[in-house]
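Certain chains of the assembly are absent from this excerpt, and the rest are unmoved.
Per-chain numbering from 1; labels A, B and C assigned in written order.
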Amino acid sequence: MDAHLICDAERRYPGGATIEARFEVPLDGFSVTVLFGPSGSGKTTVLRLLAGLERVDQGRIRAGGEAWSDAAQNIHLGPQARNLGFLSQDYDLFPHLSVYANLGYGLRDLEASARQARTEELLELLDLRGLGERRPAELSGGQRQRVALGRALARRPRLLLLDEPFTALDRPAQLRLRRELRELLRGLALPTVLVTHDRDEALHLGDRIVVLDQGRVCQSGDIQRAFDRPTDPAVARILGVETVVRGRVEGVAEGLATVAVGPARIFAADPGGLGQQAFVCIRGEDVAVERQGVAPSGSTARNRLPGTITTLHAEGALVRLSLDCGFPLECLVTRQACQDLGLVEGDAVTAILKAAAVHLIPHD
Amino acid sequence: PPRRLAIAAAADLQFALVDLKAAFAKTHPETELALTFGSSGNFYTQLTQKAPFDLFLSADLSYPKKLVEAGLADGASLFTYSRGHLVLWVPKTSPIPVETLGMKALLHPAARKVAMANPRYAPYGKAAEAALLKLGLLEAVQPHLVLGDNIAQTAQFVQSGAADIGILALSLAMAPVMQASGRYVEVPLDAYPPLEQGGVIPNHSQNRADALAFRAFLLSPEGLAILRRYGFQAGGA
Amino acid sequence: MDWQAVRLSVQLASLTTLVLLGLALPLAYWLAFTQRRWKFLVEAVVAMPLVLPPTVLGFYLLMALGPRSPLGWLWERAFGHTLPFSFEGLLLASVLYSLPFMVQPLASAFAGVERGLIEASWCLGESRFRTFVRVIVPLSWGGILTGLVLSFAHTLGEFGVVLMVGGNLPGRTRTVSIAIYDQVQAMDYGPAARTAALLLGVSFLVLTLTYALRRSQRKPWTLI
């Protein structure tokens, strides 16, 4: 049986936009598919189509061989039958129920004690201790968002749909939650579709990405590939260009991690919690370039990667260099620096990069 | 347990029936009277639907007659117990001297609102209208008329002062409350057709024996005497 | 057919509904938002007219409006005619009698308006009154409609109080429901049925129009 969610559907808002959703989501075991795109591009609509909250105007949605929606055959499975967790952008907490009751709402089938254990666990995970008896109106915005996330998780559904789950949180809380959420989802082998417009969040949590723009899917597939090779400039603009490569963690010693990316070794500060695999994120602004052959000075910059300039592209005040260092590396330098060194395409250069400036995102 | 005799009685009988009930109980202690007062028209309608009454005392003989015609009551059980009398009634404080003016009181300038029962269906209303017509007053009084649903409501119109003068039943005018708060004069008997008040025992009566007994008691001298005390004068006497 | 009665009824029902709306808007607002401890007493009092049988209520009203009461006396002095057996008296009685039908749906609709929206309006400089007009009332549309329909229909069908206070004067206080009653009492079942059908027809039309209007005004809102 095909363990994929196959979405090939259209939703036309009367007097509004048309959203065309064509992509796949693996359903066998843990994986996070990120829906990424600017405001109004149709992310929420796609999620609602998946949830069965909007009817498909054309096309179909099939999950593991089962038809969820099919406009031609007039099939529309209700959300109840899809076994989902859905976190809406507006939270939609039940105002008449306490935080406890909101979290336990979908757990009718559980025994009281199991239900309580589950909700306690969620309160802990979501840093909501002591708020169990409150009503949603007595919570702050971020607390409400966390309760809504917990409620979607509680049932351990077959598919989790999260619409911008962390927007109302401060950065430290976001980081912590992302990490713990990914752990939890992996533990539950729970496939997830996540809407976000935060690139870091996408990279941290996502395995696959679906890039939306103006109601259409511009690109979808492995998140690495999308950041590597955006199919068109629109996608590149939406994603924000930066080097994002997957590497194998070779070792961690004294706070310094060594990651193999293709033939290259990259030293990076250990973010903690590294496993086998990690995304190596390098911002173009952080990469300096030297002519090859210059003697290395005693600087704290750890990484010196030999490579060649494949393309050279003026971008306003800056020049974007695409290097081939055994993996594609983007580098952003000022126009003046480029002129001073007289860089042209094909030149052999050394890319210089502080270990502390390499951003590792654990990804197992 | 005592036998139950359910009586549907016209509203104007309520004062008289209290005494009648007491007197009847002396001779028939085993029978319990369950009294329901209301408009005769309503009772008629309800009896056509087998309302559980054993005896119907109407304000108007026409309703019992109709029941008989419809085959719902035995013609033999039909009886007349009184003739209704009309009076002109004003509150004690009224400037209208009914006693001296008689029917002309209706034309008194202070008689801006004249209450009477609805002539379309209330027996006393029909009689009152006939009287006004016969006395040539109808046209003059018409613009001042306010119509009560039944004779009891008509009495309330005047008694509350909302209407200035009313054409009521003598039985009501003789009720203690009314007597205490107003004055009245009888409408000449020859001005309206006899207001025959009668009753009948419906076929579906559950307690025909007691119904017959009560009818007999009502028409006995003792019963008629009590009725007379409340303004019901049998045989047009 | 007693067209006069129909016209009178519609007039009375419309006017009553209008007057009630005017009274109930502030009263319901107060009930929905006040924090007074004794508010529940007012709520109970407002519901009272429902409880007395109409003819009895009518009787007490007749006493209260009659020329012997201070109100009735003042009225007669000012307008030269008594309050009972007049259209104005009928109107007053109907308003009193139908009060809860308007107040209750309104108050519960008002209380249901999201607080954030009210606050948003305040922050945009709108007074409580204008917030009421621009936010609370439009968002209570369903409740207001319920109130209007219930009051209108109820006044149209009202009979006990009207009979008592109105005195069944053709053209002035004989409403169509009294006319039907008359016909039924007089056992004119044919005309009664026809008039009743007319009353039902007119009401049905009004209600249908009202609901259809709402249908077109509101977005369809359904459970998929």
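Some points to look at:
The rule we apply is simple: contacts are C-beta pairs under 8 Å (C-beta built on N, C-alpha and C of every residue); 3 or more make two chains touch, one makes a residue touch a chain.
Note that the structure is a prediction, hence the values are computed from the model and not measured.
Formula of protein chain copies in the complete complex, based on this structure file: A x2, B x1, C x2.
The definition used in the following text is that only the chains that are shown with their structure count from here on.
Highest inter-chain contact count (C-beta pairs) belongs to B-C. The distance from the centre of chain A to the centre of chain B, each centre being the mean of the chain's C-alpha atoms, comes to 91 Å.
Per-chain Cα centroids separate chain A from chain C by 59 Å.
Counting partner chains per residue, chain A has no residue touching two or more of them.
Multi-chain contact residues of chain B, defined as those touching 2 or more other chains: none present. By the touch criterion stated above, chain C contacts chain B in their complex at residues 55, 59, 62-63, 65-68, 81-82, 84-85, 163-164, 167-169, 181-183, 185-187.
Chain contact summary for the complex, chain B toward chain C: residues 39, 41-42, 44-45, 112-113, 115, 118, 120-122, 145-149, 153, 156-157, 160-163.
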